[in-house]
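What follows is a structure written as C-alpha cells; I'll ask about it next.
Missing here: one protein chain of the complex. Every other protein chain is in place.
Per-chain residue numbering starts at 1, and chain names A and B are given in the order in which the chains are listed.
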Amino acid sequence: MSKHHVTTVINGDPVEFLCATNQSLLDVLRNDLNMTGTKEGCGTGDCGACSVTLDGRLVCSCLVLGVEAQGKTIQTIEGMANGEHLHVLQQKFLEHAALQCGICTPGFLVAARSLLERNPDPTEEEVRFWLAGNLCRCTGYNKIIEAVLDAAREMRGA
Amino acid sequence: MLTNTKNIEQVFKSVGTSPIRPDGVPKVTGMAQYGADYSLPGMLWAKILRSPHAHARIRSINTSKAEALPGVKAVLTSADLPNQTFDYIGPERVAVNYWHMTRNVMAREKALYEGHAIAAVAATTAAIAAEAIALIEVDYEVLPHVIDVDEAMHPDAPVLFEDMITRGVEPAPTKPSNITKRLEFKVGDLDAGFAAADEIVEMSFKTAAVHQGYIEPHSCLARYGADGQCELWSASQGHFVVRAYTAKLLGMEIGNLVVHPAEIGGGFGGKTVVYVEPIAVALSRKTGHPVKIMMSREDVFKATGPTSGGSMTVKIGVKKDGTLVAADGVFKLQAGAFPGSPVMNAAMCAFAPYIIPNVRTVGFDVVSNRPKSAAYRAPGSPISAFGVESVLDILAQKIGMDPLRLRLKNAVKAGSPTPYGPKHSHDGYAETIQALLDHPEYNKPLGKNQGRGVASGFWFNGGGESTASIHINEDGSVVLATGSMDVGGSRASMALMAAETLGVPYASVRSTVADTASIGYNHVTGGSRVTYATGLAVVEACNKIIEQLRLRASIMWDVDVKGVVWEDGFAKPADKSVGEFEPLSLKAIAAKRAVTGGPIVTEAAVNAGGQAPGFSTQFCDVEVDPETGAVKILRFVAAQDVGRAIHPKYCEGQIHGGVVQGIGWALNEEYIYDKQGRLSNAGFLDYRIPVASDLPMIEAILVEVPNPNHPYGVKGVGEANIVPPMAAIANAIQRATGKRLTELPMSPPKVLAAIDAV
Partner (left out) sequence: MSEMRFEQPKTAEAAAALLAGTLGLGKVLSGGTDLMIHMRNGNVKPELVLDVKSIPEMNTIAVEDGGYRFGAAISCMQLQENKEFAATWPGVIDGANLVGSVQVRGRATVAGNLCNASPAADTVPAMIAAGAIARIVGPNGRREVPVEEIPISPGKTSLTKGEFIVSFFLPKRAPRSGDAYLRFTPRTEMDIAVVGVGLSLTLDASGTCTHARVSLGAVAERALLVPEAAAALIGTKVDEAALAKLAAAASAAARPIDDKRGTKVFRIKLAGVLARRAAEKALSRAKGN
C-alpha cells in the first residue's frame, strides 16, 4: 500500500507525514502526528469536535482527506495559545466556566476564533448560529455563548 | 424559611466563589488526555464485530479467516471470557447480574439487539482490524424481534430469555415472558382516597428511549503484562467500578488491575458501566500487546445504554382547594436486552415531592431487543415525572388554581412521608417553588401561540464510599487527591472545600484524581454524590491534617498541643498563656517536618449517608408555530435547591445542562427503528440533540437550603434538573395550543397533528 507524502504547515510549523488516500485529516492529526487536542465525536461532520482551520477556513477535519492538506496551512487547538499566554477566548472559557467535561471545548474555541476573525462584534444570535455546528451536551451552551461574547468585547477593546 | 440548619450565617472565603478549575488550562489547550488520547509503544487497535440482527440465535462463529489476515494478532469471542453465575447482587435498586453483564459485553447464546458485540479483533492498524472483522463468519438463526415496551409485554411477543419468569409476582407465572420484574409501593387506601376527590384525572403517556448523548465515544487503552498485572486507561465515571467489573468479567483478581482515570468527555450515567474495557484487557492478555479501542458514534448509539422508553398510566385525585388526596401510577419501562431498567426509581420518585396520604405505584421492568439501558441523569425519575407533572397541570386547570400554588400546597418538607418508606429529612422543595412565584417574569403576559408551563422534579441523590488523601509539600502547598472522576469541575469544588477548611488560598491546593492503586475506594461520579460524599472525605482529611499541623507546631514551640489552635491557615497559640509565638504557616511547618515527625500526610474515608435529595421547579415559555408544529423555547427558568453552591458557576452549569438535555428529550430525541429492528438514526444528524441556535439563555436559580449533615451544607446538584423539563414543555404547549401531548418526543409532526385534530 503506497502512501502519499504530504508537506504542510500546522500551527506555523512545517510538518510532513505519510497518509493513505482514504485517511482523514483528523485521523492523521490524532494518530500519526499525536496531536490529540482535536477530538473525534462522530466522524461524520455532525458534531464539530474535530474543527480546525484549513487556509483560514473553519472545517471539520473528519471531512477532509489528509492528502488534501498538501501545501496548505492548518491551525488546530494546539496552536491557539502563545506559549504561556492563552488566547482571550481560552481565558474567557475558563473564567466563565464554559466547559464541564471539556471534550467539545477545542472545537468550540477553534470555531469561535474563526467567527471573531470575521465578525468582531457578533450578536448573541449570530454567535449561536455560527456555533450551531458544534455540539455540547454538558453546558446547554449558556456559558459558552457568554464567554465568546465577553472575549469579543475584550478583543475589540470595548 | 431555613429550618434544620446549622451555620445559617457563615461567611466563606473560598466556598461560594467560582475560580478557574485546576484542569482548565489543559482542557482549553487540547493537552488534557481523554480516553482515546493515550498511546503506548507496540499498541494494537481493536474493532468489534456487531450483530446485524435484532434477535438471533448464534449457531457458530468462524474466526479462521480473520485470524489469518496479516497484521491480526488475536480474535476474541465470549469463549475467551469466563462463565458468570446468574445472581442479582447488591441493593435491589442498583442490583448487578454478571451473567447478564458478560453477555452484554460479548454475546453468547443469542444476539439480542442490532449492534450486540459478537467478536473482536486486535490488529496492528485500525484499518486491518476493520478488514478482519468483516472476515468473521457468523451463522445466525434470525428470530422475530420486539422493540416497544407495550408490545414486549404482550403474551404473544417474541421472548428474549426462554426461562424468564417475572419476579415480584405471587404466584409466579408459569409461562416465560419479557417481564423480568414487577414491583409495587403502597400507602393508605386508594379507593377511599379517590372517593374523597373532587376532581380526578387519569391519563396514559409514552416516552421514547433517549441516549445520554455524550460527545466522547467510549474509549480505553489496556496493557496486560506477562506477570498478570494489567493497566487500563479508561474514560469512565468510576474507575474503581470499572476495575471491579472488568476484573470480574475477566476472572482476574481486582488487585492485579490498575485503572487510570482518563479525562472523560461526558457520561451522565452512561459511563458507569463497561463495554470496551473487558474486551481491551482480554485482547491485551491474548496478544501480549497494549490494545486500544474507540467506539464509533454509530456503535455508541446501537450498542450502549440509553435510558428506557416508558409507557405509563397516572391517576391523581384532588380536592377543590388543591389538596391532593390520592395517586396511582403504573410504569412500564423497557430495559433493553437485559434486565435493569430504572423502573424502581421511576416508581419511587413519581409522587415523592408531594404529601399524598394514599399512593400506589407499580413498576414493570421489561426486556426487548434493543441495547441494554444504562443510567441517565436521575434515571427513571424524568420518565414518571412526565406523566405525573402533566396530570397535575390538568388538575390545576380543572380547579382553577395556579400550577405552582397547587404544588406549593402539597409540597413535602422535612418530616413529610414518602410513598416508599422513610420520611423526608430535608426542606428545600417549597423554596424552589417560591423562587419561581417570586420571579418577575412568571406573571408576564404572553402573546399569540405562546404558553407557559411549570413542572417540578425530585431525585434521591447519592452518598456512599469515598476516600480523600492530603499531603503537604515541602513548600507548604497542599496536594489533595480523591478517587472521584472529574466530569464537570469537581476538582475545583474539592479544592475550594479544602482551602476553606484549611484556611489557605485556593491557589495553593493541587486537586487531583488518583488511580485505583494510589487511593482508597471511591464509588462512581454519579448520583450527584461527589460534592457531598467525596466532599465529606475531603473535609475530614483536612481536619485530620489540621490535627497533625497543630501537633507539629506544638513540637516546634515545645508546648502542649492543647495550646495550639488552627486559624485562617496558621497555627497560633491558643492564648497568651501558651507563649509569645508568631503564627506558623503551612510553609513554615512543612519546612521543619523532618524534625517534627516526617512527612505530613493523611487519608480519610467515608461511607456517606445523610445526603439530601434534589428538588427542582421550572417554568418555560414556548411559542408554537400553528402551521408547522415547531416549538420554540422563548424562556426557561429553573430553580434548584443546591444546599450550598460550593462553586456557583458549576452549579449553574449543571442546571443549564440538565435542562437542555430535557429540552432535547421533550422535543426531538428518540430511537427510530426499521421493520427489521435496526436503528435508522445512529448518528448526531438524525438523533437530534439541541444545538446552540435552538435555545435561549437558560436561567438557573440557585436556592440554598443548606444540608446540616455536610459541613458546607452541600446537596447534590447534577441530576434533579433533568426531571421537570419534558412536562414543563408539554404543559406550556398545552397552554399555547389547547392541545395536550402525551407522547415524547413532542416533535413537529405530532404537535401539528394535535393542533389539526378536531
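Methods note: contacts are C-beta pairs under 8 Å (C-beta built on N, C-alpha and C of every residue); 3 or more make two chains touch, one makes a residue touch a chain.
All values reported here derive from a predicted model rather than from experimental measurement.
Novice: Return the single residue from A:Ile10, A:Leu29, A:Leu65 or A:Cys138 that touches the missing chain.
Specialist: Going through A:Ile10, A:Leu29, A:Leu65 or A:Cys138 one by one, A:Leu65 is the residue touching the chain not shown.
Novice: Just name the one of B:Lys649, B:Arg688 or B:His710 that touches the chain not displayed here.
Specialist: Within the whole complex, the residue contacting the unshown chain is B:Arg688.
Novice: I'm checking contacts with the chain that's been left out. Which of A:Ser51, A:Gln90, A:Thr105 or A:Thr139 qualifies?
Specialist: Candidates A:Ser51, A:Gln90, A:Thr105 or A:Thr139; residue touching the omitted chain: A:Ser51.
Novice: Name, in rising order, the residues on chain B that touch the hidden chain in the full complex.
Specialist: 127, 131, 627-630, 667-668, 672, 680-681, 684-686, 688, 690-691, 693-694, 747-749, 752-753
Novice: Considering the entire assembly, which residues of chain A contact the chain that has been omitted?
Specialist: 1-2, 4, 20-22, 24, 43-46, 48, 51, 54, 57-60, 62-65, 67-68, 111, 114, 129-130, 132-134
Following the convention adopted for this analysis, only the chains that are shown with their structure count from here on.
Novice: Distance-wise, how many Å sit between the C-alpha centres of chain A and chain B, to the nearest whole number?
Specialist: 29
Novice: Note which residues of chain B are touching chain A in the complex, please.
Specialist: 18, 20-21, 23-25, 27-34, 36-37, 39, 126-127, 212-217, 263-268, 294, 296-297, 487-489, 647, 649-650, 652-654, 656-661, 683-685, 689-693, 695, 697-698
Novice: Going by the contact rule at the top, pick out the chain A residues touching chain B in the complex.
Specialist: Per the touch definition, chain A meets chain B at residues 20, 30-31, 34-44, 46-47, 49, 76-78, 80-81, 86, 90, 93-97, 99-106, 109, 124-125, 127-129, 131-145.
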